[in-house]
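Could you have a look at this structure, given as structure tokens, before my questions?
One chain of protein is taken out of this complex; the other chains stay put.
Right after this comes chain A.
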Amino acid sequence: MAYRPQKPPLPETSEQLRARIPGWGVDLDPAGRPSVPQEVFDPGAYGARWEFPERQPELHPRERSIEHAFLTPVFSTACPPKGLSGVVRRYAYRRFSEGRAAHWLLLVAADRIDTLESTAASYASKRPDNPFTETGVRAEFSHHGIRSRVGRGRADVKHTWMDPLVVAGPWVAAGTGIAVGASAALRRLNRAR
């Protein structure tokens, strides 16, 4: 009990645990654990033969955190910013540090814009998006969608109904935005006439 000095007794002794569980206590000594202490100065321990790596050429301007002194010597060139979402992303990187909420909220906004513009663009391409196959919901039929959920006390089932809204939400928002904008423009046009 917390109200008295002694630690409460354990259900099993160390000897019983050692007999029951293969390997019990083999890493009892913290000194034998691989990352103890966390920081051990040993440059070159992991195969680097350089103090500073050779720089990867920057063939296209690469966005970076303003908390970095310079572009890191190695970086990814996959999925460079594109379209309107790319403009938002570049601004988020150029203007705000990682310490600012605006940095992350702009990037999240850019993610939603990216989904909308990329999906829209896909319909003009040879590979149109297919929400049915891409959400993988076919697995509901092949992998026991109902039996996996019903009567199993799962906490997540209580909010599964929200998932389609989360997927469709940005589309509904964008559609509403376009409709509101268009009707406002129409009204203005009518008034002008």
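Throughout what follows, a contact is a pair of C-beta atoms (placed from the backbone, for glycine too) under 8 Å apart; a residue touches a chain by one contact, two chains touch by 3 or more; residues count from 1.
Just so it is clear, contacts and distances are computed from a predicted model.
Participant: Select, from "SCP2 domain-containing protein", "Alcohol dehydrogenase GroES domain protein", "OmpA family protein" or "Membrane protein", the UniProt-recorded name of the complex's unshown chain.
Facilitator: Cross-referencing UniProt, the chain left out corresponds to "Alcohol dehydrogenase GroES domain protein".
Participant: Touch as defined at the start, partner being the missing chain; which of A:101, A:124 or A:150 qualifies?
Facilitator: Missing-chain contact among the listed residues: A:101.
Participant: Applying the definition given at the start, please give the residues of chain A touching the unseen chain.
Facilitator: These residues touch the chain not displayed: 1-3, 7-8, 10-12, 14, 17, 20-28, 30, 32-36, 38-54, 56, 62-65, 67-68, 71-79, 81, 85, 89, 93, 98, 101, 104-105, 107-108, 110-112, 114-115, 118-119, 122, 127, 129-131, 133-140, 142-145, 148-149, 152-156, 158-160, 162-163, 166-167.
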